[in-house]
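With one protein chain held back, the other chains of the complex are shown just where they sit.
== chain A ==
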Amino acid sequence: MSFQIDYQREVLYGVLQRISPSISKIKPNLKEYWICSIDPKNSKKVLSLIKSRFQRTTDELRHLKRVCKENEDGNIVLSILLCPVDGDYTENEISDLLKDVTQQNDVKITKKCIPMNKPFDKEINLEWSKKFWPLLWKGNPLVQDLNEIYKNMNIQKVQSYMDQVTKLSLKEEGENPIVTIFVDPSSDEIKSVVVDKRTSKDIIKHSVIDGIAEIAARELQLRQERKIQDKKANNYLCLNYHVYTTHEPCTMCAMALVHSRISQLVYLKPSIKTGGIGKNSGHGEMIHLSCALNWKFEAFQYIDKEMFVSVKDVDSELYV
């Protein structure tokens, strides 16, 4: 499968250019964690406490060692990652929980900043391990990321949706033939097709904002008609949706997609001056990755020359 993945350029199937930061620019994404230092004889008890209380931290700590052996004046002490400082438990509560399981009053807990992302280089891995907290190295995560994305990518679908936005764009006679399609990949259902309809009076009526609003309004109406009062009903309506669009969204729209929790964006034309996604667009914000502690999504530029030429450029100052 490897010839369909260009690991150097991060291109899949020769047409999907992944938008990710340059490897050398990766900085640790630090989060404060509570850490306890315990006698090794208590390790089982504390680990079972983690299983029962802090289970949901397992995923985000997969790249780190959970337990770290340290030598304190000749005594072996275990440092263990517990849970985020801004999480569900206060210092007192954690202290009480530890007291309960270890039957000791003097379990030391401290705060420490640990990296929530993985470096793409073995040397930096070592450097961060020394500086922050021991990281595991299971091979280059970039390669793993790309393999994972490749495995889940249905390229025929991507091509067909990009064909659709392109065709719709060609039909548009207005000044801004920007077209966006929202798709629920779990059912392969189109949830919204939007053409940019901004006016000089409503200048933020961008296609992404309109699409999100349309999906919300429709669902709201449905729920009101059915009078559903399901408190567990998911309010993140675009959760894990895929979005296809002709022109790279602006910072506002890119962030609207983060708030809406989509999982993938594909765009055809970069917006060099105003875009919020591309490495070299706008102010280089790469919004899809900028609030990674809360949500991030994968973004790709679709590199197809014919399509690129056929879709009309918009004014370079325009916020798409």
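Simple rule for what comes next: a residue touches a chain if its C-beta (ideal position, glycine included) is under 8 Å from a C-beta of that chain, and two chains touch if they have at least 3 such contacts; residues count from 1.
Operating definition for what follows: contacts and distances are computed from a predicted model.
With one chain of the assembly withheld, which option in "Dynactin subunit 4", "General transcription and DNA repair factor IIH", "tRNA(Adenine34) deaminase" or "Exoribonuclease phosphorolytic domain-containing protein" matches that chain's UniProt protein name?
The record for the missing subunit names the protein "tRNA(Adenine34) deaminase".
Of A:S20, A:S207 or A:T251, which one is in contact with the hidden chain?
Only one listed residue reaches the unshown chain, and that is A:T251.
Among A:L237, A:I277, A:A299 or A:V314, which one is in touch with the chain left out?
A:L237
Using the touch definition from the top, which of A:I212, A:V243, A:I277 or A:A299 touches the missing chain?
A:I212
Using the document's definition of touch, tell me which of A:I23, A:V143 or A:I204 contacts the absent chain.
Only one listed residue reaches the unshown chain, and that is A:I204.
So which bits of chain A touch the chain we can't see?
Touching the chain left out of view, chain A contributes residues 88-90, 92-93, 201-204, 209, 212-213, 216-217, 219-220, 223, 235-238, 250-253, 255-256, 258-261, 276, 282-283, 285, 287, 290-291, 293-294, 319.
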